[in-house]
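A protein chain is absent from this complex, but the other protein chains hold their places.
Let's turn to subunit A:
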Amino acid sequence: MHDLSAAYALNALDEVERRRFERHLDDCPACTVEVREFAEAAASLAERVAEPAPGALRERVMADVARTRQVPSRPARSVRGPSWRRALTGAAAVLLVTAGAALGTVAWQQHQAAEQAQELADGMARVLTSPERVEARHTVAGGGTATMVMAEGDAVLSAAGIPAAPHGHGYQMWVIAADGSMQSGGMLKLADGDGSAFMTGVSPDVSLALTIEPEGGSDQPTTEPLVQLG
């Protein structure tokens, strides 16, 4: 699905694919940011083919305007902002990861309160839109893709299109330090194969990995990493 964001921004998908991709966008923060950037690039292309609009067009449009009722803004319950933020606010599949850089320990906490989800969404937005961000994207063995975006000591790990883990198992995230030691990052919660986690206090030289582990997680990986980023 990820590789369709360019085709989507260029309007090069057919109607069915377009709808499918739009549903996917609700659960894919990285794609949403990418589509937005691609749309800005496409707008630059559009400006280069500008040509004087016929004079009569203006009168016709203004006449239409005078007799056309406007649609109201969206209902207040909808959160304004990128659609992935709206998707995240209600999602339980959000993890806050605090890496104690000084001690080299990683403490993970899961928060489900809406306001904390909002903080996470803000943190994610910061990372995903930072001009300094560093991105890594890889296919995951077994299917799907994983994306890591790091900026200013924060990181977002986002997985999409991941097949369901075997019964009684789940996907566990790992932070791999420069010396190769691995620390658990907790389980990555997926909804329909997609999920994201936000981490703070991440040293820029770590990499992240995913393994399949028994539900509840392991102290150290018991299977080969399906993907390693960074």
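Going forward, a contact is a pair of C-beta atoms (placed from the backbone, for glycine too) under 8 Å apart; a residue touches a chain by one contact, two chains touch by 3 or more; residues count from 1.
Just so it is clear, contacts and distances are computed from a predicted model.
The chain not displayed here is annotated in its UniProt record as "ECF RNA polymerase sigma factor SigK", chosen from "TonB-dependent receptor", "Tryptophan synthase alpha chain", "Phosphate ABC transporter ATP-binding protein" or "ECF RNA polymerase sigma factor SigK". In the complete complex, the residue from A:Leu57, A:Val134, A:Ala164 or A:Ala191 that touches the missing chain is A:Leu57. Here one chain is not drawn; of A:Leu10, A:Ala141, A:Ala178 or A:Ala191, the residue touching it is A:Leu10. Subunit A residues in contact with the hidden partner, per the touch definition given at the top, are 3-7, 9-14, 33, 36-54, 57-58, 60-62, 64-66, 68-74, 80-83, 128-129, 131.
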